[in-house]
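Excluded from the complex is one protein chain; the other protein chains are retained at their positions.
Let's look at chain A:
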Amino acid sequence: MDAILQILVTGLTLGSMYALASVGLALTYGTMGMFNMAHGLFMTIGAYVCYSAFIVFGMPLSFAVLIGIAAGGVVGMAMHLLIVKFMLHRADFQTTIMVATAGVAILLQDLILKQYGAYPFKQPAQIEGQLTVASVVVTYQSIAIMTFAAALIGLMAWLLTNTRFGLAIRATAMNQDAAELMGVKTEQTYLQVLLIAGVLAAAAGILISSLASLSPDMGTNPLIRAFVICVVAGLGSVTGAGITAIVLGVMEAAIGYYIGVRFGFPTMLGLVILVLIFKPAGLFGKQGVVRA
């Protein structure tokens, strides 16, 4: 019983970080059909900027975290203004944008490597101490992670459902042409979407690095998790991605505990492929897949 509770705590912590990492990815795919291979770099940049603001420039921690998150948003916007904007109307946008963002990913990762070196750092955003409830250990760090992730995702959900700006995003996701005819400036919507994705990813990066450590390729691992989560949820389903992330986080923790940490991800991937054989559009995907 204790083991199960402990797994649940670990799993929920993992799951909330995965959710933060994958919701932005799902949102970009849902609104603009763009799969961002550089999404993991948004995480890395957020984490490193937060680290630099705190250690190098000596800012207070809460401020450093905010700057780290803002940096993710700025990079997201810059990517839209410099690259994505010019490719949106291409016939093969879906594949070429993946190639372009893969280029951006390797470029940014190399720049970070040159700037900070390959040596892993410890993220300063740490909260010491732990809570013991009925022999289950809950660190304050994981409570902070869960609260922070829940707050950010809640804020995004509120923005999407209760504001005109969120309405514009949802309208664009449903039908770009119709949204344009109703007066939505889709170009601007795409910019906002990449901003949101950047912010969420940077926040995820800071949280993830507080558990692991900072390294130039720290984004790869959560990015692949986010890929798998988005795929099994059905590409573009934002709510689905959030739910799937929590479920897969708990599953990974359980598999890690009972079988071995090495097999957490492989088992997850195997299950995902199995799910896709029976539901090719993912668990929450709406459109049927055209089969031929």
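Following the convention adopted for this analysis, contacts are C-beta pairs under 8 Å (C-beta built on N, C-alpha and C of every residue); 3 or more make two chains touch, one makes a residue touch a chain; residues count from 1.
FYI, contacts and distances are computed from a predicted model.
Chain not shown in the complex: UniProt lists it as "Amino acid/amide ABC transporter membrane protein 2, HAAT family", one of "PTS system IIB component, L-Asc family", "Aspartyl-tRNA(Asn)/glutamyl-tRNA(Gln) amidotransferase subunit A", "FMNH2-utilizing oxygenase" or "Amino acid/amide ABC transporter membrane protein 2, HAAT family". Considering the whole complex, the residue from A:Thr95, A:Thr147, A:Asn162 or A:Thr239 that touches the absent chain is A:Thr95. From the options A:Leu107, A:Leu155 or A:Ile259, the residue with contact to the unseen chain in the full assembly is A:Leu107.
Hidden from this view is one chain, which touches chain A at 29, 35, 83, 86-87, 90, 94-96, 98-100, 102-111, 113-114, 217, 220, 224, 227-228, 230-231, 235, 262, 265-266, 269, 272-273, 276-277, 280, 289-292.
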